[in-house]
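Take a look at the structure set out below.
All protein chains but one are shown in place.
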Amino acid sequence: MEREIISTKQGTFMMVIFVIGSSIVLGSSVEAKQDIWIAIVVALFMSLPMLFVYSKLLTSFPGKNLYYILEEVFGKVAGKIISLLYVWYSFHLGALVLRNFSEFVQVISLPETPQTIIIIFLGLVCLWAAKAGIEIIGRWTAFIFPVGWFVLLITIPLSMSKMHLINIKPVLHNDLKPVLSSAFSFFTFPFAETVIFTTVFNTLRNKKKTFKVYLSGTVVGGAIILLLSVRNILVLGVHITTDLYFPSYMAVRTLSIGDFIQRTEITVATFYTIGVFIKASVCLYAASKGVAKILNIEKSSQIVAPIGFLMMNLACIVYSSTMEMFDWINTYKYYAIPFQIIIPVITLIIAKIKFYVKN
Amino acid sequence: MFNRFKKKKSKGHEVKQKDVSIDYMLTNSLQRNIELMKEIFNSDDTFITRQFENMQNKNIKGCIFFIEGMVNNEIINENIIKPIVISTSINVKNNVIDSILQHVIFSNSVERTSEINKVVESIARGDTALFLEGSGEVLIISAKGWQTRAISEPEGEKVIRGPREGFTESLLINLTLLRRKLITPDLKLNYKVIGVKSRTRVCICYINGIANDKILKELNKRLDNIDIDGIMDSGTISELIKDSPLSPFKTVGSTERPDILAAKLLEGRIGVIVDGTPVAMTVPFVFIEYFQANEDYYINFYFSSISRLLRVFCFMLTISLPAVFVALITFHQEMVPTPLAISLSAARQIVPFPAVVGAFLLLIVFEILRETGTRMPTNLGQALGIVGAVILGQAAVEAKFTSAPMVIIVALTGISGLALPRLKGAVIVIRLIFLLFASFIGLYGFMFGVIGLLNHLFELRSFGVPYMLSLMNLDPQDLQDTSVRVPWMYMKYRPKFIALNNRIRNASEGGKK
Amino acid sequence: MMIIIPICSIIFLLFIIFDLAPRFIEKQWKVFWFYTVLISFSFVIHILVVLDFKLPSPAVPIKRLVSYIFGLQG
Partner (left out) sequence: MKHVRRMLFSLILISNMLLCGCWNYHDIEKYSLVLGFAIDRNEQENSYLLTAEVLDFEMSGKEAKPTSKLIESKGNSVFDAIRNMLKLTEKRLYWGHADTVIFSQDIAKEGIIPVLDLIFRDAEMREEMHVVISKEKTAKELLEQQTMISTLRSTEIDRILNSQGSLAKAPVVEAYELINELEGEGISAALPAMGIATNAGKKTVELMGTALFKSDKLIGFIDSEETKYFLFVINKVNRGLLIQNESPENQMNKITLEIFKTKTKTKPEYYDGKVVMDIDIKTEVAIAEMETSMDYIKDVNRSKLKKDAEASLKSSVKNIIKKIQDNYDTDIFGFGMLVSANMPSLWDSIGPDWDHLFKKLDVNVNVDISIRNSALVSKSIRKESIRKEN
């Protein structure tokens, strides 16, 4: 089988779409209120060292993905156990993303359609993409990104007339604590979720640019999230933004230019669909890579399908209501710490020590 | 399971088709040879046998065989029979056949052979075979001369500006047309014969140094693997050699114009010209070529960019319009602006069919009209137009079989589909699939359909070249010749992947000061 | 809701025929058994979900574990 290769550009775009994928519609953190933009900026800065850790891991073992690195660093057995944890993490994340989407669709427009159907449909296209490989996902993102970018951002100037600057004032009047807490939420979801790319980016054509891809992907994604969050607050006001499950959708819903451009919320739904598709496909791909590595299976594409089905299952049963889903976000930020911070940092340190001892 | 199924099939198929070879030997006796030939071509009334003798030396007896209608009678009369009959300088002492070949026959292409199979095939191809008394060898004299269609502009690919010549059914004429465009010894033309019964000659043409060897090797391999009784059109070959044969998209290009073929060869593609068809094939074929027309490169780049964008837009329109419309009016009524919703609702009062069914029926009606239109004599076209527009359109709306907006949507869909005639097959399939998805879970279904379509397109390859070449990596160099065409002076490189080594195609600076 | 069952079954069947069977033919036993176990498990869960069985969500124990470790309230 040919080795899969993705270009720097494709990698960056994949990362951007991964980062904004599900954050674009979910009102993830409400504590910071009108200071949400500060929280996002802080979260970006918080994630920089982690991005460095991730890319350092990859560049220290060129051409190897996280699962290989774990086995090499921790030995066969311990490495496999930790790999299993990452398989679970990406698998679980993929399921959550699928579920978020189906909740969104059900709440917003298709209340009578069972979520199972939406999950199956989306799951099948993700399965297809993950089975076809990371190259296809990379091409996909590079193709769709310019269009999506344009559609997503055009809504900002269009809703300019509905913005009220007063909504974002006063700046940083409330305590710093909620801002930091929000920042931490933003750090774990979505910025540090890019840890999943450590299992993917061994396919980058230019290995030296791994950090650049990480950095530019996250920063561009973060900037888009920032713009959209600020837009939401400016248009809707703090109270409504924090009340709503899907503030972006609502903010675009209020947009109308004359009688002609109105009811444009479908643009948000479209981009959300694309984002979710990319994110879930990458998660599924990462999970099946891990399983293949653990079980010593040569072609990971052969086992994508059963894992994909299991992911759909998990998505179906993971929450029993929309409220529960939004509750979970509070737990998630703690749940993600070991995967996003502890294990990568420890791995990097041990790897460096081993490297040092060897020489 | 599918694999197993296929394997079994191939086992049963193991015996390859064989040419019926003839186990006769040529003898020195002319009479025997004539009988032999008559036996081979028995019950073929177009097979002509003509015996003659030299005027002076009655020992020089000869006989020519040819097939009526495939030869030029004048050449046979004047250049073969006449010189042999009246010649006085035939040296009988030496080999008669040598003497005749060298001193008597006026023909540019004469071949000596003693293999009867070759003789038979040459006669079947339109050559003339000359048998001589006392010789086990045969002279195959080229005196082909059948009627061919004149070179004319192809109906399917008309241009306003650009050369007006198109390929004909004759391989040699086609090669001439191509050769006249590319006067370089690097243009390589290799013959192959495909088809056990039809023995169709196929010519692979490429430019040495530009074409990718890997693709060439792959193409040769695939052509050699063809094992079929006859080839009537290049379409058959293209279906046999294309990647992912069940995809609705073509991965082998086709053209009737020598200028297009030449331009594609210059981009590093490889052409296949098939005898008997005016349609040449090019490989590899990538998606964006559907939207490129040869005229784009001859006319002003603003204009050609606009037409390209229009074609892309038409493609999107024609695959998605019915699906989006149905999704909007059945799932997402809130997304329709209120005045439009009111008029749509008004138009759809007491229409008996659900919107999806209506859309399906109308799309099928449109396809019927299109199909009848292509198969019908042109002078009946007007009647068809009247039937289609007035009876099926207007009357159906008036009778409340369908609503006027639906007719508009379907008409727009159909018309924009006609802007891309080469994509027609794929478009029909995709459109229906999208419509089904949309009728199932609304716009989300449509979006999943689009995602699936893109998955498929990105996965496709044509002879190892990604199908979405130059669209999958936002490289300014790649995007120069996609949905827009930049001025010629900026198009410096041949497409990636297709031309590997020799990538610079144009180093002129343009009229810059 | 019940209509989902045949849809699911057909999707699963398709994957079994076109994705799993080749593994059997190519004698890749590891992949084959892994695939078989997971896909039958998924199928059972799918049916149970469609039949409205209340399946325990893995999110709940994780939540409890996380709150236990970090000492969160509820």
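Side notes on the structure shown:
Letters A, B and C mark the chains as written, and numbering starts fresh at 1 in each.
Note that in this section contacts are C-beta pairs under 8 Å (C-beta built on N, C-alpha and C of every residue); 3 or more make two chains touch, one makes a residue touch a chain.
As the structure is a prediction and not an experimental result, all values here were calculated from the model.
When the whole complex is considered, the residue among B:M25, B:A346, B:I391 or B:M489 that touches the unshown chain is B:A346. Shown as candidates are A:M50, A:V200, A:M250 or A:M312; the residue that touches the absent chain is A:M250. Residue positions on subunit B in contact with the hidden chain: 2-3, 244-247, 329-331, 333-334, 336, 338, 341-351, 354-356, 398, 400, 433, 436-437, 439-442, 452, 456, 459, in rising order. Mapped onto subunit A, the interface with the missing chain covers residues 107-114, 117, 128, 166, 169-170, 173, 236-237, 239-240, 243, 250, 253-254, 256.
Here is the rule we go by: only the chains that are shown with their structure count from here on.
Inter-chain spacing, taken between the CA centroids of subunit A and subunit C, is 23 Å. Centre-to-centre separation between subunit A and subunit B, using Cα means, comes to 47 Å. In subunit A, the residues touching two or more other chains are 117. For subunit C, the set of residues touching two or more other chains is empty. Every residue of subunit A that touches subunit B in the complex is listed here, in rising order: 7, 9-10, 13, 105, 109-110, 113, 117-118, 121-122, 125, 128-129, 132, 136, 138-140, 142-146, 259-260, 262-263, 265-266, 269-270, 273-274, 277. Subunit B makes touch with subunit A in their complex at residues 331-332, 334-337, 339, 441-445, 447-448, 451-452, 454-455, 458-459, 466, 468, 471-475. Within the complex formed with subunit C, the subunit A residues making contact are 92, 114, 116-117, 120, 124, 291, 295-297, 302-303, 305-307, 309-310, 312-314, 316-320, 324, 328, 331, 334-335.
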